[in-house]
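Read through the structure below, which is laid out as structure tokens, and then see the notes.
With one protein chain held back, the other chains of the complex are shown just where they sit.
A, B and C label the chains in the order they appear, each numbered from 1.
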């Protein structure tokens, strides 16, 4: 069994009504599958960005045990 | 009789060995003629810039009584 | 090279002066410094903005800005960079972001500085929430680079 930490930021955090959740999936997963598991099969919105271990990744990236997966809306800093 | 103040700057000032000269020409003159009168008919070097009353002008600009005419090399500030 | 993400108010000019005095080894080598400072305006898209909350992704934000500064240092002939970004609760006219590049010549300084702010604005994980007279709203996108 793996442990995956999932984080949500900004407007997405408010939408999914949580900032962080720990998942314990049985087998290998992609970022998209992590989203589906964390968000009860709500579709992953197209504009949402994802990161694994603090680096941008695409939704088909494989996730390993202990990874931190983050989802967030387009950035607006500066 | 007119009075024209002529100024030279930087390397040109060193070349003509003076920074300022007052001319008292008899009649109307262009900037090029002011140069010729001030510099004993030495040809006006092509790269030399000229100004009348603190504004850039071309060598064929007419000069009036009381004007300040300046000649200087390409600028290198900043 | 220095990157700071801070919840504390900062004065851009004081930070620039303080950082520059630490560049003792490069003194006399740089001839050009280009800086950009972003401050909070009291209006946006036609509405008065009373305050702002700036969220970030602790860890990823700093890592992204470090990598961005390294990229700038590799891509242009520049000697050093400074990036400071504010997070948390922000008041109008507060400084939000400061980027700076020191170089021998001006073209590299300007280009690296512009690169830093454009990349930061489009890719660094920060999110602005505006506090208006009537409620709050997340900023959905930044002003494009051309405006």
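The criterion applied here is as follows: a contact is a pair of C-beta atoms (placed from the backbone, for glycine too) under 8 Å apart; a residue touches a chain by one contact, two chains touch by 3 or more.
Everything numeric here is computed off the predicted structure, so don't read it as measured data.
**Student:** Which visible chains touch the chain that is not shown?
**Tutor:** Looking at the complete complex, the unshown chain comes into contact with B, C.
**Student:** List every residue of chain C that touches the chain not included in the displayed model.
**Tutor:** Given the touch definition above, chain C has residues 11-14, 16-17, 20, 27-43, 92-93, 104-110, 114, 117, 143, 145-147 touching the missing chain.
**Student:** Since one chain isn't shown, list which residues of chain B touch it in the complete complex.
**Tutor:** The list for chain B reads 7, 9-11, 51, 54-56, 70, 72-78.
The rule we apply is simple: only the chains that are shown with their structure count from here on.
**Student:** In whole angstrom, how far does the Cα centroid of chain A sit from the Cα centroid of chain C?
**Tutor:** 27
**Student:** Just how far, in Å, is the C-alpha centre of chain C from the one of chain B?
**Tutor:** Distance between chain centres, rounded to whole Å: 49 Å.
**Student:** Got the chain B residues that touch at least 2 other chains?
**Tutor:** Touching at least two other chains: none.
**Student:** Spell out, as numbers or ranges, the residues of chain C touching 2 or more other chains.
**Tutor:** Within chain C, no residue contacts more than one other chain.
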